[in-house]
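Input: one structure, supplied below.
Just one protein chain is left out here, and the rest sit where they should.
Note that the chains are named A and B in the order they appear, and that numbering of residues resets to 1 at the start of each chain.
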Amino acid sequence: MTTINFFEKKSFKIKKLFPKKNFNKNILIKNVKPLNYAQKDDLTFFDSIKYKSLALKTKACSCITTKKLSIFLPNNVEKIIVQNVLYDLAVALKKIYPNSDVDFPDLSLKKPLNKKFPGVKFGNNVLIGKNVKIGKNSVIGSNTIIEQNVSIGNSCIIGSNSILKNLIMKNNVIIQDGCKIGQKGFGFIPNKIKNIKFPHIGHVFIDDNVEIASGCTIDRGSVDITKIGKNTYIDNQVHIAHNVRIGDNCMIAGQVGFAGSSIIGNNVSIGGQAGVSGHLKIGNNVKIGGGSGVVQNIEDNKVVMGYPAVSLRKFLKNSKK
Amino acid sequence: MTTINFFEKKSFKIKKLFPKKNFNKNILIKNVKPLNYAQKDDLTFFDSIKYKSLALKTKACSCITTKKLSIFLPNNVEKIIVQNVLYDLAVALKKIYPNSDVDFPDLSLKKPLNKKFPGVKFGNNVLIGKNVKIGKNSVIGSNTIIEQNVSIGNSCIIGSNSILKNLIMKNNVIIQDGCKIGQKGFGFIPNKIKNIKFPHIGHVFIDDNVEIASGCTIDRGSVDITKIGKNTYIDNQVHIAHNVRIGDNCMIAGQVGFAGSSIIGNNVSIGGQAGVSGHLKIGNNVKIGGGSGVVQNIEDNKVVMGYPAVSLRKFLKNSKK
Partner (left out) sequence: MTTINFFEKKSFKIKKLFPKKNFNKNILIKNVKPLNYAQKDDLTFFDSIKYKSLALKTKACSCITTKKLSIFLPNNVEKIIVQNVLYDLAVALKKIYPNSDVDFPDLSLKKPLNKKFPGVKFGNNVLIGKNVKIGKNSVIGSNTIIEQNVSIGNSCIIGSNSILKNLIMKNNVIIQDGCKIGQKGFGFIPNKIKNIKFPHIGHVFIDDNVEIASGCTIDRGSVDITKIGKNTYIDNQVHIAHNVRIGDNCMIAGQVGFAGSSIIGNNVSIGGQAGVSGHLKIGNNVKIGGGSGVVQNIEDNKVVMGYPAVSLRKFLKNSKK
């Protein structure tokens, strides 16, 4: 995970971050990262036994978790024992990254100066934020907005009326018209009077040679990244939620939807209007039929179809009834 | 129902409105409203036995209906007996509201003057129609269009490239990028040569603390409103048809679709890609699984899943076969 920060960030002493807790050492927290990416100055969080293997070897200095799960963390990790991990994580994130829980539109946008972007072609009314990088031979369509700190590689073609934010994009990527990439995901702590918005401090990473068709929405990661692997092609009106990681060489047909945090292998093909539930692991070379609803993990090389998705053989047998 | 009129409106004497019918008194029709909202100067309509309880106590002065249904209307209501209620309603609406059957783009748009909107921050190229109200501390993203008469509360955040029309929005609402809100719904009288467009004279009402993610479409009501209740959160690419009313504290995941005139209770959660058919009533605290297709009313507190959606227990039993 690259360490670019798209959001204003403050460092906090742990006692100030969690004033109701007691700590022996008042360590300095510089960042918040997932279990597997956290380093010695980072706070992390551990909220599900699913992530036990990552918890066992985390390098974080401190971790928000429950009493039950805390036994799997290394001894030297400062445990912050709470009832609701995501709630306390949201509160801590809001302190460290005060502007990441709401998508304030970038008000620093300006028309691009050609001298700042040599070799880049712009359509009309393109708007660019501060510190945006665009590689040579890239083309940006009219009315497209690229917010601050976004990085676009060489020879990328971005269509018109698209909005890119909190995004790192490599080379030879094509984005068609009307895509919205990098916005805050659908994560919050429900509350009957007023939901607590969950800060989303991650970004979207799009690798080389990806093609994304019109009208897609790709949310940025919450405390992680959302990733589209090399040479993956995505059709119109696809929805990709926060923290989803799609592998290389995948083919995703129109109107497919991915709920949050699912991990898709390489060479996966998914038919139109299929849906993948959250927090799943789909293996390599998997084929998912159009309209399917995937609600459990799928091993490598499987072909599935149906709602809920089952093996193609079982689906065909059931359909004959 | 608020009585703001987003569309040019003409008053009509009833004999001029229905020249082929006979009336004793030539009453003045000032407006058209649903059975339960109509007052003494209003025309209403009654086209389905479903709405019998509302018909029994309507306060309208006149009502388009069929011979069969007319017996349920109060005696003092002038009955306009027709074969096809919606057809005659469309013809009357077109006379009273001549511009409401086609979404003419607002050609009165201008760049906002800061002095007209104190305390509001605007991105670049924002376009605002006549008589738009925006409360203090609201932020409007670049390229967003807000058409005439729209009202936006305090502390709202509207993303970029969104289009808002025929909309009343309260405070602390967040709309992400590329949403289209308030356009005409999918209602018309089919005709093999040229369909008759159905005037849509309603609007969209969005209550406090709502959050709507990217690329959603919310159609305005036809002769009613489309409503999103307080603190309801809606994910990317959700489609909400005309006259739908969603309650408070709901969670609607990505790519969900609502057909026209369905009423959703409070605290309802709906998984990604689920669909709700038209004219249904979904109770409070209902949970609808991702990918479900809801085709009948659901009582309070039920958990349903499947296509067609059944109780979760039945769905799991069927899935094991």
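Rule of thumb we're sticking to: a contact is a pair of C-beta atoms (placed from the backbone, for glycine too) under 8 Å apart; a residue touches a chain by one contact, two chains touch by 3 or more.
Note that the structure is a prediction, hence the values are computed from the model and not measured.
Of B:31, B:209, B:237 or B:261, it is B:237 that touches the chain left out of the display. Note that of A:31, A:58 or A:143, the residue touching the chain absent from this view is A:143. Residue-wise, the contact with the chain that is not shown comes from A:174, picked out of A:107, A:174 or A:263. The residue from A:99, A:125, A:154 or A:311 that touches the chain not shown here is A:125.
Considering the full assembly, B:145 is the residue among B:145, B:206, B:223 or B:305 that touches the omitted chain.
Residues of subunit B in touch with the missing chain: 102-107, 109-110, 125, 127, 143, 145, 161, 163, 178, 180, 183-184, 186, 188, 190-195, 197, 215, 217, 219, 237, 239, 241, 255, 257, 259, 273, 275, 277, 293, 295, 307-308, 318.
Contact between subunit A and the absent chain runs through residues 121, 123-125, 139-143, 157-161, 172, 174, 176-178, 209, 211, 213-215, 231, 233, 235-237, 249, 251, 253-255, 267, 271-273, 290-291, 306-307, 319, 321.
In the analysis below, only the chains that are shown with their structure count from here on.
Simply put, subunit A must spin 120° to overlay its Cα atoms on subunit B, rounded in steps of 5. Subunit A and subunit B, compared by their mean Cα positions, are separated by 33 Å.
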